[in-house]
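Inspection log for the structure reproduced underneath, given as structure tokens.
A single protein chain has been omitted; all remaining protein chains appear in their positions.
Right, subunit A next:
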């Protein structure tokens, strides 16, 4: 209260000129120059910050802390009304999760999503971005809009449609494959093909986001550099490799981190398209966590969610390292 907060240099203590006439009629303004019409700066700032902070504390900060606590307890759904009346069991949940074969299968599947899905998404996105950036001049916005369409649509709706497209007999994709003489697999019904089917769909849906960000990044690559390299006799691939790619590194870092995080939390696609099947071939870490939640194993589910968080943190750190070092 007594602390005098100096609002950046020029204090608004007016010399009493005609400007004062426009004041809010608050008689205090003339006596206390720091007080500017309404509340003091510090208090006004808290009035502005408070609604956010209350909601944030309640619905974000507290759950993060409680989740950590819960992961060391045997909380089950029936303990819902008395969240503190549970046993602390230390690291048992974590040990249980890590030794669970289905959890391991889910971890393997999630790694599969990241290791195949992320590069596929990035390559398609980068190719599309380069083509749209320098390759063509007409219809650019039409292509950009079209490629971006899948991103903004509900994953559930998209999954419903794709479940249909990937069908064995009368699915559109196998029909198209049939035109070129390929006998398409039973995508979602065959444990060997269910992952490729999901990844195909996920790449189709997600590459637009990465493409837009790549497009923005490519605008930061000066055309003169390309021209200079071309004069020095560099071919298209060499120019891409030695001019575009190094300058695109920050963008690449951002896009690969966000895409990897997305695949590490892969949930909706397997949930709606395969329910994790057949034979757990498409169950992801998030989906298995959700299943444990559904069984009422809240403590176990919390420990699994923290395991996912740790993996996300590690993967992010590795990507930062790799992409920093190479530059």
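Just so we're on the same page, a residue touches a chain if its C-beta (ideal position, glycine included) is under 8 Å from a C-beta of that chain, and two chains touch if they have at least 3 such contacts; residues count from 1.
Definition applied: contacts and distances are computed from a predicted model.
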Undisplayed chain, where the name is taken from the UniProt record, one of "cysteine desulfurase", "Carbohydrate ABC transporter membrane protein 2 (CUT1 family)", "N-acetylglucosamine transport system substrate-binding protein" or "2-oxoisovalerate dehydrogenase subunit alpha": "Carbohydrate ABC transporter membrane protein 2 (CUT1 family)"
Candidates A:194, A:209 or A:319 - the one touching the absent chain: A:209
Selected from A:119, A:146 or A:191 as touching the chain missing from the view: A:146
Touch criterion as defined above, residue of A:121, A:251, A:281 or A:319 at the omitted chain: A:251
In subunit A, positions touching the absent partner: 5, 7-10, 12, 14, 19-20, 22-24, 26, 29, 36-49, 51-53, 55-56, 58-64, 66-67, 70, 80-81, 83, 128, 131-132, 134-137, 139, 142-150, 152-165, 169-172, 175, 204, 209, 212-213, 215-217, 223, 226-227, 230, 236, 239, 250-251, 254-255, 258, 261, 264-265, 267-268, 271-272, 275, 286, 289-290, 293, 298, 301-302, 305-306, 308-309, 312-313, 316
